[in-house]
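Not every chain is included here, but those present sit where they belong.
We call the chains A and B, going by the order they appear; numbering starts again at 1 in every chain.
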Amino acid sequence: MTAHHTGGERSPRLHLLTEAEQTTSFVHTVTVRFGDCDPAAIAYTARIPAWCLEAIEAWWKHHAGFDWYELNIDRGLGTPFVHMRMDFRAPVTPRHPLVCEVIMKRLGHRSITLVVAGVQDGILCFEGEFVSVFVDAKAMKARTPPPDIVERIQQTTRRRAAEPGGRPPQPPTA
Amino acid sequence: MTAHHTGGERSPRLHLLTEAEQTTSFVHTVTVRFGDCDPAAIAYTARIPAWCLEAIEAWWKHHAGFDWYELNIDRGLGTPFVHMRMDFRAPVTPRHPLVCEVIMKRLGHRSITLVVAGVQDGILCFEGEFVSVFVDAKAMKARTPPPDIVERIQQTTRRRAAEPGGRPPQPPTA
């Protein structure tokens, strides 16, 4: 969970891994339950970052082909969070599906930034930004993500860009 | 959970309610359990904001004399969060007690800001800032907190300031 941005010279190969904001959309829908709500009859606040993490894990499975369990155990890649920031704009209730949109803002050499927006019945309930770093799952030391996973994320997040009228791919960022 | 900062002129009475950073310290200790940890053998990230909220609820009970259940049901006061921001600096494990220090940064007319720092074995594991607004628990509309609760918070958070060598009370902020 520690982020050792040891930096140093970046190889040309690593530079290519850097990916800008996602041009496709990804949605994860949550059914809010009675037990998620508190005596104020709205979802208890601590449930909301938990749902964002659930949506982000679903994002990984869809885009990288691995959920966190598989990434950790099968691929030896940990993605601990180093930062989260959330704004809560309207109460969440079981009255409507909770639609969580996840967008990758940046895929860097050492970290990945995802934003999550939660919408119920057309109303923005919350939005947040989540930054994870890449670590070796055993040693918990900083590493770069495996090239095949980066490539698959790049392909999946740019899919729409190739379609007519699609948003053009963004230039890579540092 | 919505924050309607309707603003407008503040009455002299309301101005007196405003309270600056806490001069006392408050600590809430958590026993991290096996079930709080994930297959990486560290506390799952979503547990951490949940513990911060638990520490903040303990802060309320100690400083205001009411926990959130009592505030909502007995006093009709809701304190929904509108913002949270967290940095995760080191993994949390069951190896040591998790000491959560909570400090009030600001008690305003419409909102309260608290910071939480989580320490294990002398190492800062996480820190965060949490902003809640005051609402009528039924109508979920903005209100000012009851004067007796404000007064008790002021007394409790300044207790140390009156002691010899204590940190002097801070001037009220807007």
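Just so we're on the same page, contacts are C-beta pairs under 8 Å (C-beta built on N, C-alpha and C of every residue); 3 or more make two chains touch, one makes a residue touch a chain.
The shown structure was predicted, so the numbers you read here are calculated from the model rather than taken from an experiment.
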item: Subunit number of the complete homomer, 2 shown here; value: 4
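The rule is simple: only the chains that are shown with their structure count from here on.
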item: Chain A and chain B, separation of their C-alpha mean positions in angstrom; value: 28
item: In the complex with chain B, residue positions of chain A that touch it; value: 1-2, 39-40, 42, 45-46, 49-50, 53, 69, 72-73, 78, 80-92, 137, 140
